[in-house]
Each structure stands twice: as structure tokens, then as C-alpha cells.
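For reference, the structure is listed below as C-alpha cells.
Yeah, one chain of the complex is gone here, protein chain that is, but the others are all in their spots.
Right, subunit A next:
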Amino acid sequence: MKPKFIYNSIFVVALAAMASCKPEFKDVTPSKGTADFTRYIAVGNSLTSGFADGGLYLEGQQNSFPEMIATQMKTVGGGAFYSSFFNTSQANGSGYLRIKSFSASGLPVTENVTDNLAVRGQIAVPGFGNVTLYTKFSGDLNNYGVPGIKLANITYAPYGNLNGYFERLLPGASPTNTTTYLSFITAKPWTFFSMWLGNNDILGYATSGGAGDVPTDKAVFTSLYNTAATELTKTGARGVVATIPDVLGTPYFNTVTLATLLAAVKVSAPTVTALYIQTGTGTVRAATAQDYFVLTLGSANVIGVPNSGGFPYGLHPGNPIESKYVLDQAEALVVNDYVNAYNTTIKSVAAAKGLAVMDAYALLREYGAGKVVNGANVSAAYITGNLFSLDGIHLTPMGYAIVANAFIKAINTQYGSSIPIVDITKYRGVKFP
């Protein structure tokens, strides 16, 4: 028995030694490079705020790309970072969309989340309309993302009365505010910034089928972009700016198409071969594959409904699909023209100021076309693509993580820093029922 005892002892010692020996890699040396991340501020619109599924709510705020970047910056000297989180009792914020069920044809039926909102009221602003007001936020703030804000709004003093998301951050209540967005965000010293502005200067025009808004003038855009960049760099702070994504590449414009509409109509009316639209200029013509339909047409349930003249909606020139549902070919060209002009401005201003550029236009086109990320398929497909949230415009947490990594890579390249990337696969896509 004695040798066996010795063997057993050796065996036990060997097991104990093995249990602790995990292979490690060479340590990465953290470096902030030539940048200083002591106080990072995030300047932007809904995409910066973490807006998703047609609303701003706590989970989205927590998964905003500035939150992700700021967490990673802490490994290279980044400071505390604060967002205007909704209280957990009002976690659903503005409310948002969720999938209720799927129709027999497999299309998602969405509904609005209406409980635990942070809505505190509504005010009618003369000459503007109704503004929904939200529970005020008054803590430290680094994420200045304001859903809906245009570059054109950043120096407009009454804006704090017209946008409930901005009003929420200001001390005063609408309609008494006079602080511009630009002076609000620059009130406290900062060392690093991200700026992703300009999307809404064209988005409103596009999503309303060219009917509800006017694109910001290109020269005005250039002037204001320079103003913002000059203001944000005036104290020597470094930063990163982002281009405007390809608006027409989002699911909002590619889910409801001429082909899907015709296929749905043909189920009950096999002889129909054309749909009629009213263009932005008022002409009525048959739709072509070059015209875009907005996502909301899919759930509007208007196609085929006869008007007073007895003509079925969309199926007869006498009752065309309204302009607000259609971004016709000419309007689509306008959208692309403005996006390209804005992006040229953004890149040239960034180059002049020595700022890093996150090319969101190129990034979302690349991922939108379909890309495998750590084994997960990501694309611009509505709901199943993992990139875009239920509203078809804003991103999922996974989409925002992809964006965060692109920002981090742009910053590291420009400033020689070594901010670690986030793990994209830790973030979710669209929730299914």
C-alpha cells in the first residue's frame, strides 16, 4: 500500500497545481495617447442619447454608445460619466415600441409601451405646436444627446422650449428657456468630446416622404458645423466627429417596398400590376422600384380602401398613395445629395481641426449590407438584422456597440491611444415576443 500512497500524494499535488494554471497573454499597455479623457462629453441627437424602438427609455440610455465608450475610456484615464437616466420607476421614459405579435403573413404587429413613463405634461407653444414635457433631470451630465435636435437648432435660444428632451435637462421650464444647446453643453470644462450631429437636418424630410420638413441649407450647415467644432476645440480639447448614415439604407425605407405592397395586394386582387403615388411635386404616376415607401405605410392599413369617388387607395390614379408615405425618386436624390454634402462638410471640418472621424455612413453601409460579427449575422434587415431597432432608423444595443467600437478605433487611430473595444456580442438585438 505504501507506493500507492506515494502515488496518490503525487497525484493530489499535481491536481492542485494544475487547477490554478490558466494561460495568460502579454499585458496590453493602456495609453491615452495625445488625448485627455478626464471629462468626456457626448454631443449629439437621438443616436447619442441611446434612443431606440421609437423612444427614449432607460435601457436604451444605459446602452448608448457614449456610455460604452466612457466605460472603456476609464482604462486609459477617463473620468466619471453621467447620462440623464430616467428613474427606474419611470424607466420607460417617453414610451417605446415593442412587438406584440406576428400577423398571419409573418409581419410584426407593434404596440406602444405606455406604463412607467416619465411624461410630466404637455404644453402648447404658440406658432409651434404641442411639446411633450418629461420629468426633469438635474444631476451631473456628460451625455448631452438630445433626440430630435438638428445642427440648425444648436444656436437657437428658444429651442429649450420646443424640444421636451432638451427642456428636461434645463433648469427652467418651457416656455421660459433661453439657453442655446451650444452654450448649455459648453458651460462646464471638458477635455474630450464626440459630436454626431446633422442627421435630423435631413431625416425629417426623408421620413415624412419629403412632405413634412425642409432640409437644412447646405451653407447654413457648413457654417454651424464650423461654429460647433470651433467652440468645442477652443479650450484645446480633442474630439471625434461622425458622419451622417445613409438614410435610405435604413429598414425604415426598405421594409415596405413596391414588391411587398404588390404581393400583398395580389392576394385578393390578382390583376393589379401597378400602384399609384402622389409625388412631392403633386404629380400622380405609377410607382417604380426607385421610389421608397416609409415603414409606417405597412401598418397604416390604407391600401385598397376606397375614397369617396370609389377608387381604392393606391390602386387607382384617382386615389394615389399620399406623398407623406412616399419618398419618390426625385426626393430620394435630394436626400442623398444633402447627406453627401453634409458629410463632405463634416470630413473637411474634422480635417481642418485635427479631429478623429467615425465614418458612420461607410460603417452602416458595410454592416447594413450584411456582415458576420463574431459568428452573428448582422444586416439592415428589419427586426432580424440585429442592427436597427423596431423604429427602423435607430440602432439596437448591438448596433450601438458596433458604433461604439468604430468610435474607439477612430479615436485610437487619430490620437495613438489604446482604448479597449467593447464586446459586441454582449449586447442584444430586437426583442421578440
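As a working rule, a residue touches a chain if its C-beta (ideal position, glycine included) is under 8 Å from a C-beta of that chain, and two chains touch if they have at least 3 such contacts; residues count from 1.
Following the convention adopted for this analysis, contacts and distances are computed from a predicted model.
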Quiz item: Going by UniProt, what is the name of the one chain that was not included in the view, given "ABC transporter, permease protein", "Cation/acetate symporter", "Long-chain fatty acid transport protein" or "Heme/copper-type cytochrome/quinol oxidase subunit 4"?
Solution: "Long-chain fatty acid transport protein"
Quiz prompt | Among A:Val326, A:Val357 or A:Val430, the residue in touch with the chain that has been omitted | solution = A:Val430
Quiz item: Who touches the missing chain here, A:Val284, A:Val302 or A:Val373?
Solution: A:Val373
Quiz item: Contacts of subunit A with the missing chain: which residues?
Solution: 3-4, 7, 10-11, 14-15, 17-19, 21-25, 28, 30, 75, 99, 101-102, 371-378, 384, 386, 405, 408-409, 420-421, 423, 425-426, 428-433
